[in-house]
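In this view, the complex is presented without one of its protein chains, the others remaining in place.
Entry: chain A
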């Protein structure tokens, strides 16, 4: 006798949204507020920053003092998840590498992200380099939605009038910290512009929004925010959407596949409950995937039927292909002129106060497109690994008596060095355009299933020479800024043998492109409204529809696209097209 059964619900929702991150959260928010009855399935557990944020905790409140043993970004970081999840493997092919970060929680990875919120620009949508693909939409198509996202969620920044770095509707920005002024001065000498950062942190009240309070400058956005002062999909989208009474959320619901009817249309979703391991099937008039670029591709590829033998929405065969993550490389060191610096609270806010938008004319370069630079440093809260570099740095600078001394040491003299060198650190990291290429992809590994019996993804990803050359350019730029600042570089300078420090693909956690949109159904899975060419009641709202990323972090574009798609759904429903 078998207990196995699939529990089928008789309710038919207006829409099922898979995933509760930026894309799923926005789609559910727009639809629920328009009166649609929406069911959201989240693979992870419930998370409300107001209750669950580790914000304002001191390092001694963690037995590992904030070390990243169980959470890659440290014990206080908000993410339930990481590059490896127990019982949920993925594989790689042909000795290539890809690192896949997953957060299993309401709001997904938006609970812990850097809140750096850059619009893609006109050239990002319609590139002219001949190597990277154009989108089926322009910046002008998306601009109204970026504007609405700015107003609804809140973003700080300054209007700069840079063509491919479009200005938004900005709240007042945070003032620069000391090391950031030194960076500005040094970068200018190196010919690199530095402008005010742009981040999804409320520095002012949002009129009419009583749920959220402005930033109080603890600098801990990565832990998520108890007053909802920054953007998380949990606090700003899903929880408010639930309070409309139109959104039902089921957590711990790991989606297996999209179910289609005899005409090939989506009619529901099957999932396994992670807690009781029972199987469920839920139904809706349309299905919206926002499970993350790779997870949504996985669901489609696992949703095979007689109508969709190649996987759902995959007659073109592009699902899983064109996977790309931002390029990333970094350099770090310290500023001797900041030794023995005056102490004061410079926590600031937890996103970037400054950054460098891409500035070089590509005619002079051996790679297309470019990167932006994010900067770090300052008098931060101590945590595991604190001042690990001091016993090396103390041999690089004169002591209190102006004499050089031997690196290392112990005792009162070392203790003095820890104090002298505190707050002198500085770092810079590039985030650049990776090229969407057909042979960087994820596919179903025919040999491996996860602990729920769902076939897993297998990745194939190689950096192209243009991306390596871009990393080389990053490194040279960083070293020249460090030199102009008078900084001493302490990180290892990688050469050609290690791709100039180019991080493994996936490490930047900006992966996009696996269910690309386009006008030609033979070459794309979705139309320009992120509606499947082969299945008109199926939509994708995460970063999977991206044709080609810019150097900009993906979240603001995910939000704008998801809002646009949700409004399109409402309009199409009105016309009775879906």
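Keep in mind that, in the parts below, contacts are C-beta pairs under 8 Å (C-beta built on N, C-alpha and C of every residue); 3 or more make two chains touch, one makes a residue touch a chain; residues count from 1.
Simple rule for what comes next: contacts and distances are computed from a predicted model.
Visitor: Which protein name, taken from UniProt, belongs to the chain you can't see among "Permease", "ABC transporter substrate-binding protein", "tRNA-specific 2-thiouridylase MnmA" or "Gluconate 2-dehydrogenase subunit 3 family protein"?
Guide: The chain we cannot see is, by its UniProt record, "Gluconate 2-dehydrogenase subunit 3 family protein".
Visitor: With the full complex in mind, choose from A:190, A:265 or A:381 the residue touching the hidden chain.
Guide: The single option touching the absent chain is A:381.
Visitor: Among A:126, A:185, A:465 or A:492, which residue is in contact with the omitted chain in the full complex?
Guide: A:185
Visitor: Using the touch definition from the top, which of A:31, A:53 or A:313 touches the missing chain?
Guide: Hidden-chain contact among the options goes to A:53.
Visitor: Please identify, in ascending order, the residues of chain A that touch the omitted chain?
Guide: 5, 7, 9, 39, 45-48, 50-54, 56, 58-60, 63-67, 69-70, 78, 80, 86, 174-178, 180-182, 184-185, 194-196, 210-212, 216-219, 228, 235, 238-240, 242-243, 248-252, 273, 276, 278, 280, 282, 337, 341-349, 353-354, 379-388, 390-391, 395, 406-412, 414-415, 418-419, 422
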